[in-house]
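Apart from one protein chain that is not included, each protein chain of the complex appears where it belongs.
Moving on to chain A:
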Amino acid sequence: MARITLSKLRHSYYPNPSGPEDYALKEIDVTWKDGGAYALLGPSGCGKSTLLNIISGLLVPSEGQILFDDRDVTSLAPDQRNIAQVFQFPVIYDTMTVRQNLAFPLKNRGVDPARIEQRVAEIAAMLEVEDMLDTRASGLSPDNKQKISMGRGLVRDDVNVVMFDEPLTVIDPHLKWKLRSKLKELHQRVRATMIYVTHDQTEALTFADEVVVMQDGEVVQIGTPVELFERPQHTFVGHFIGSPGMNVLPCEMNGDRAIFHGHDVALEGPVTGQGGTIRLGVRPEHIDIQESGLPARVTKVSDVGRHFVVEAMVGDSAVKIVTEEHAPEQGTEVHLGFRPDKTRIYRDGWIATEARA
């Protein structure tokens, strides 16, 4: 178990990067607490796997340092870092039994056989795979294979960090949920630092205490699931997290007032900075359909089960609203109200309003 510090980390796959666009991973500075559950969330190609491979030691970063507690491990090989990694596709030693698979990392490190047996039994009990210990691993179903590759990581009790690289990709939907709660339970039991890489917001938000959202090799926000939802620091976070994502609307500034299609919109706090491209951000959940306010025409209503998603046009901008009450008919004229404390201005993508104290 260890605290993980990434200090001024950058990585480029080119030998001589000339500009920021050459970096697959732009500068990142973050500290992860010992025993925490963290997620790296972002679309494909955002650099999250690069970051993961740097932490595991499969890749040496171009710049910066990685510390496990206070030890610099930047140039150490993966097997010297005492880490575990679960890959997208289950990695299983086909010719071995489940028991031999679980014992493999310990055997390679010359652990005493009695101790190996004890650890394997513990882990098997934790993963609920005791009844398959003596079967050949090649015949297992994908979710069990993934459990075994997870077990190979957990079997070492000195492991610093367990990393998951989109581990649920090949798992059937109805088993995903089961395996995900198993993961969460395991984390609570072993209290190892865990880092979970995914492009699926549900997986990230349910697993992690803190989520790192990445886009184009850049960390756009680090926060708890609630923070990411309630106060996105970047339009990308607002858009990427939530279903549907945050409304990102064109808007003009008149002094300190935001004007959206000729109407004044109240904001959470004073606007900071100057110039740039201005956008108004408000989540569909934070818009009310009411008697007075912004006039809008309803273009589409979808019933998604627990609530309705209403699409309405304000001028030529489409706005999405989530409402739990009765939704208005398609084609009707309604009025919208943006909740002031949840309505923000984004300048060039980044948040530009101060939170009200």
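One rule holds for everything that comes next: a residue touches a chain if its C-beta (ideal position, glycine included) is under 8 Å from a C-beta of that chain, and two chains touch if they have at least 3 such contacts; residues count from 1.
In the analysis below, contacts and distances are computed from a predicted model.
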Its UniProt record identifies the chain omitted here, from "Sarcosine oxidase subunit gamma", "ABC transporter permease subunit", "MetI-like domain" or "Monovalent cation/H+ antiporter subunit E", as "ABC transporter permease subunit"
The one of A:A77, A:A266 or A:A355 in touch with the missing chain is A:A77
Contacting the left-out chain: of A:S18, A:S44 or A:N108, that is A:N108
Per the touch rule stated above, chain A touches the missing chain via residues 56, 58, 77-79, 83-85, 87-89, 91, 93-96, 104-105, 108-109, 136, 139, 149, 152-153
